[in-house]
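As you look at this complex, bear in mind that one protein chain is not there, while each of the others sits in place.
Here the chain labels run A and B in written order, and each chain numbers its own residues starting at 1.
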Amino acid sequence: MVAYCTAVDSLHDLDGLCDVFTPDATFDLSGIGLPRKLGHAGIREFFTAVFADMSHHAHYLTNFALTAYEGDRASARAYIIGMGRSKAGNEVTVNGRYYFDVVRTAAGWKASRYTMDFMMPLPGSLAVIHADR
Amino acid sequence: MVAYCTAVDSLHDLDGLCDVFTPDATFDLSGIGLPRKLGHAGIREFFTAVFADMSHHAHYLTNFALTAYEGDRASARAYIIGMGRSKAGNEVTVNGRYYFDVVRTAAGWKASRYTMDFMMPLPGSLAVIHADR
Partner (left out) sequence: MVAYCTAVDSLHDLDGLCDVFTPDATFDLSGIGLPRKLGHAGIREFFTAVFADMSHHAHYLTNFALTAYEGDRASARAYIIGMGRSKAGNEVTVNGRYYFDVVRTAAGWKASRYTMDFMMPLPGSLAVIHADR
């Protein structure tokens, strides 16, 4: 999850983002009003657009919890404070939770499913910043 | 401490809250102008009221430090960013520290004493939100 945030906050590292996920991962931000994407191609598509929009990102992870773990599968949750500023000058901070389902692969643990929800009310500016995503 | 925040942020899980504490725990928020409660009954009383007031909670834990540890007793500190929004629409963010004294029991480590202090000035709205607690 830290690697995911590092890539998100790089504002350019699409390979680093894909490296966090299995090739067929479900990347589903519909819980916060953003798209659901499938696999590395979908993840690249989403972040290509996000990175084109944003000039600054800072995603702070806390409150890690392993919520399931058996064999080569696990589920983890963390809290997130996600800050962003768009090139147009809009700033947004979101307060929520990340949920990662992960599987053990030959290349280490990878996320097969990622979802998010909000803990504090959705700021209106998120929709403005990512209006076309 | 993560389990405590998870229960606080559930806005309903009184059993989960009690499960963090010993039956005779001291739950003392007098350091931030809130009540001091004793045991599971006191904790239930406090959070029944808080959960009735609040529509949103998000409590972010960081900077964990074990400040004492010997045998079956330990003390831990963490920083907290605590966000809340009341059903009446008041929002508050508190920046402080949690202090947990914990003891090893047959059911795992439980908190026998919990206190808190502030690191940044006390926002006025905390008193407003929890005026009757």
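One rule holds in what follows: a residue touches a chain if its C-beta (ideal position, glycine included) is under 8 Å from a C-beta of that chain, and two chains touch if they have at least 3 such contacts.
Since we're looking at a predicted model, the values are computed, not measured.
One of B:Thr48, B:Asn63 or B:Thr105 touches the chain omitted from the figure, and that residue is B:Asn63.
Within the whole complex, the absent chain has one touching residue among A:Leu34, A:Leu61, A:Ala74 or A:Val103, and that is A:Leu61. Within the set B:Ala52, B:Ala68 or B:Met120, the residue that contacts the chain not displayed is B:Met120. Considering the complete assembly, chain B touches the hidden chain via residues 60, 62-65, 79, 81, 95-96, 119-121. In the full complex, chain A touches the hidden chain at residues 2-3, 5-6, 9, 56-62, 81, 83, 85.
Just so it is clear, only the chains that are shown with their structure count from here on.
In terms of their C-alpha centroids, the spacing between chain A and chain B amounts to 29 Å.
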